[in-house]
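Missing here: one protein chain of the complex. Every other protein chain is in place.
Chain lettering (A, B and C) follows the sequence in which the chains are written, and residue indices restart at 1 in each chain.
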Amino acid sequence: MTDDILNVRGWVESASQFLAEATVGQSRHWGFVDSVAFFLTELIMAIVIFGAIMNTLLVLLWMERKLLGRFMDRRGAVTSLRSLWVGENGVTAGEWWNQLPFGVGKPIGGINRALNRIAGNDHELEAVRRVQNRSYHGVWWLFPGFFQNLADGMKFLTKEHMVPEKSDRFVYEVAPFLIIATTVMCFTFIPLGPHFFSNNSEMSILFLMAVFSVAPLGVFFAGWSSNNKYTLLGGIRSAAQLTAYEIPLLVTVLSVVVISGSFNMIEVIEFQANSGVWNIFLLPLGGLLFLVVMVAEVERIPFDMPEAEAELVEGWWTEYGGMRWGLMFAAEYLRTYAACLLFAHFFLGGWEAPFEDTIPFISMVPHVLWVFLKAWFMFIFFVWFRAALHRVRTDQILEFGWCYLLPLSLVNLAMAAALRLWVYDGVAGEWPILVPILITSIGLALFVLLAIDEDPEALAAQTRPYSVQTTDAAGPGQHRE
Amino acid sequence: MAKELSADQIQSAAEALVGSVAEKFTGSATAEVRHHTGGRRKNAYVYIDVEAAAWRDLATWLAKSHKVDHCSMITGIHWPEKADATWQVVAHLMRTGVRNPGVVSGRVHEIKVDIDALVGVDVPLEFEISMTLAETREPSVPSVADIWVGADWNEKETWDLVGIEFEGHVGMRRVLLPHDSPTGYHPLQKQHKLRYHDFNEMYDDAQGFGRKPEDVGRVK
Amino acid sequence: MDEGTNYTAFSSRGLLDIVGDLNDKALEASRMKDFISVLGGRFLNWAQRKSLFPLHLGIKCCALEMAAAGASRFDAERFGVVFRSSPRQCDVLLVNGPISKKFADPIVRLWEQMPEPKWCIAMGECAISGGPYFQSYNILEGVDTVIPVDVYIPGCPPRPEALIDGFSKLREKIIRIGAVPSGESEARGAPIIVADD
Partner (left out) sequence: MAEMWISMGPQHPMTHGLWTLKVKVDGETVVDTEPDLGYIHRGVEKICEARDFTQITTYCDRLCYASANTWSHAWIYAAEDLLEVEVPERAEYIRMVAVELQRIASHLMWLGAYCPDVGNLTGMVWCLREREMMMDLLQELGGSRMHYNFPRVGGVKRDLPIGFAMRCRAKLKLFLDRIQEYEAILDESTIFLVRTQGVGYAKAEEMINHGVTGPNTRAAGHDYDVRWAHPYSIYDELDWSPAVERPSIKGSDCYDRYRVRVEEMRQSALMVLEGLDKMPGGSETHHESGDPAILGKAPARAAEGKTGFHHFEDSRGESMFYIAGGGEARGKHPYRVSIRSPMFITIPYAAKCMIGYKIADIPAIMGSFDPCIGETDR
């Protein structure tokens, strides 16, 4: 286990051990000291991990809005912290802090006035104050727009909970819990640092994949129960799409496990640290496959059929509003965050700094930072797909999943097994430096060759690169002739 | 300089057609060549005045032998003060000459029309065909929806707004007005007036949805 | 089994009521309730103001100005205005065109499908008073004949800046009056007319 200055688990264990001995140890149940300490550790670590994930999730949402804004040549949300104490266009809520009991309001009023003077937009001239109405963004340059997602999230708390009259009430109300619970449960098995994880069971990857693929069931329940034709279609599409992409996902993860030699997530990362080469350079095809399959698993734009804006209004969550929809919206982003973290752990060497052993003081940096940086870097690809690509039709998604991704993932698995058995176990238990270089260069060359699929002659003659002259490739059209 | 249809090409095509209409429909239809009177060019178009009964076989004849392939619009007009021509139906047809592009060695090539070579039946032409009906409770004209499918929704709209029936029209229903509007209510007939067409009834409650309380009795 | 009760073995609703009352009395006694309700109220009011989701409903020309307001030059998303397609997830019904008799019932149904703290903005002359078609046999004179309206934005069509100003006027109304359910019209205060001051 690489040592890390941020030894959160160590601190928590010693603290809970001390606490258990100080309390239970003195009483007649002293026998249970160890179990109480263990329970305390697991509880605190679970809360700490959940807190870290939920807070950094805001970073993800903020990145999505700002990146989409940049791709679309606009600014995106700019609501800033200052809008908390500055009213709207000079209209404020009056001296609301006087209604607080026990005179607690006085300091709050004082702070409010001070903040307004320092970073507010009150100017002695009324006209200047009205024009310089910086209630939405302004001097507080710290991440403008960061709190917009917080505002969106909290707004759902105050929304009325409406249940459609003829919907299946019990399933309608339980389906969101199924989605949210399983999505949050994934994060128990995703370590954020060598000593910063909630659970390190022996088969953590296996359990993680099982929990990760329960959510589509909840999506189908939600779609079916809200008694709306659009949501029914959305639910069925989601069920079909996710069964088509579950198998390539599991086979790709299996290839990573095969090459790393263990089902435990932390050992996979340790393997990449010790063997000196990240898996992305050994299995570039696996990395690409994992990215594409994860985009389909979390139903983002190229594979956006279940909540297709254009024809299914809002897809399977059309009938949900208020807090249930807010949580499901957050759950979708949590699943994307889990996907980015998994990609970072499987292929980008988890918490291992890029040049861990060469640069002298790099190991002083807490390893959690590298995990987050790699995950956020991967999230850029998700947003890039969303900005650049169009929505693929359902039957094309399924065809792509079954006919292209599944065979490719089997090829990838064979490659992983071959690499592990012949190269890693055959030689001295260390990757010969030539192997990753060769694999990566061949992978890149193949990718560039395959990506250039424009047919210059067809483009020049303004005909179709995809010859539609004879076959009716995409349009079934049989009903009409 | 882009090529376009010259005035005499249109003129000669129109005269040819008017000639053949005159000798084919001597009794029931009178045709003449009229000219647009505004703008830079005074293009010719064919104006045919036909009895309602002969409209259907004039339409089939035009469609079959003169390649009139596009029904642009069918309008209904209500002239209450003219006793003999109370209901008028004006149909605007066009000969466009649009054909499916041919397949050459497995590849389809689009058609670039050589405008100067257009002559006779291929010259695009505008038609204005007018029919009048005397004063009746149910004016009706034969339907041409099966000859040009484009006329289908035109006829539905004309019946919906002006109230002229089209015999032989399949699936006649209200397309623009609400489905629950009263039968026999066709707003473009002249006896229906616009709301507030005279000033003093500005604020009485014409549409039956209840006025805002503070507006009652106010004269604009 | 009367309507609305859950199917679980014991009626959790009874349990919830008991715990709820207990909690309420405890907070009441310790004056913590005012503390939470005032601070929480201000924070949730800020959250509601800063993210007003209008419904993706385009009736006529004002719909193109609404799209222009959502596009890159007059970016309405800077103020947290994101267009959602389902009325369940919206707070603001932006009516941007004439309401014909055929669309009167659907627009009322859309209004009732929206969860409670909801507002209505009448954008453009047609939504305010029927506009150039006030004499027509098929047009209602303004959307306020069927739905209570909070903000009127005059113009035919109003410029995207006026639409964004309409949203800021609505935010002013929310900070002043708070998220009052749309049923009590007098508690909602008088409707605001943009560019009236």
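Everything below uses one rule, namely that contacts are C-beta pairs under 8 Å (C-beta built on N, C-alpha and C of every residue); 3 or more make two chains touch, one makes a residue touch a chain.
Worth saying up front: this structure is predicted, and the values here are computed from it rather than measured.
Colleague: Write out, one label after another, the shown chains that touch the chain missing from the document.
Modeller: Answer for the hidden chain's contacts among shown chains: A, B, C.
Colleague: Looking at the full complex, which residue from C:F79, C:F103 or C:F167 touches the chain that isn't shown here?
Modeller: C:F103
Colleague: Residue by residue, what part of subunit B touches the chain that was omitted?
Modeller: Touch with the absent chain occurs at residues 1-5, 36-41, 43, 69-73, 75, 77, 81, 90, 92, 94, 96-101, 103, 107-113, 115, 124, 126, 128, 148-154, 157, 161, 174-178, 187-188, 192, 194, 197.
Colleague: Which parts of subunit A are in contact with the chain that was left out?
Modeller: 68, 71-74, 229-230, 233, 301-302, 304-305, 308-313, 387-396, 453-454, 459, 462-466, 468-470, 472-480
Colleague: Touching the hidden chain in the full complex, which residues of subunit C are there? Just list them.
Modeller: Counting over the whole complex, subunit C touches the hidden chain at residues 55-61, 63-65, 67-68, 71-73, 85, 87, 97-98, 100, 102-103, 106, 110, 132-133, 135-139, 156-157, 159.
Going forward, only the chains that are shown with their structure count from here on.
Colleague: Measuring from the mean C-alpha position of subunit A to the mean C-alpha position of subunit B, what distance in angstrom results?
Modeller: Those two chain centres are 60 Å apart.
Colleague: Express in whole angstrom the distance between the two chain centres, defined as the mean CA positions of subunit A and subunit C.
Modeller: Each chain reduced to its C-alpha mean, subunit A and subunit C end up 31 Å apart.
Colleague: Centroid from C-alpha atoms only, then distance subunit B to subunit C, rounded to Å. What do you get?
Modeller: 45
Colleague: What residues on subunit C touch subunit A, complex-wise?
Modeller: Against subunit A, the touching part of subunit C is residues 4, 6-7, 31, 34-35, 38-39, 42-51, 71-73, 75, 77-80, 84-86, 88-89, 91, 113-117, 168, 171-172, 175-176, 179.
Colleague: Under the stated contact criterion, what part of subunit C meets subunit B in this complex?
Modeller: Residues 100-102, 134-138, 140-141, 144-146 of subunit C touch subunit B in their complex.
Colleague: Which part of subunit B faces subunit C closely enough to touch in the complex?
Modeller: Touch residues, subunit B against subunit C: 177-179, 181, 187, 192, 194-197, 207, 209-210, 212.
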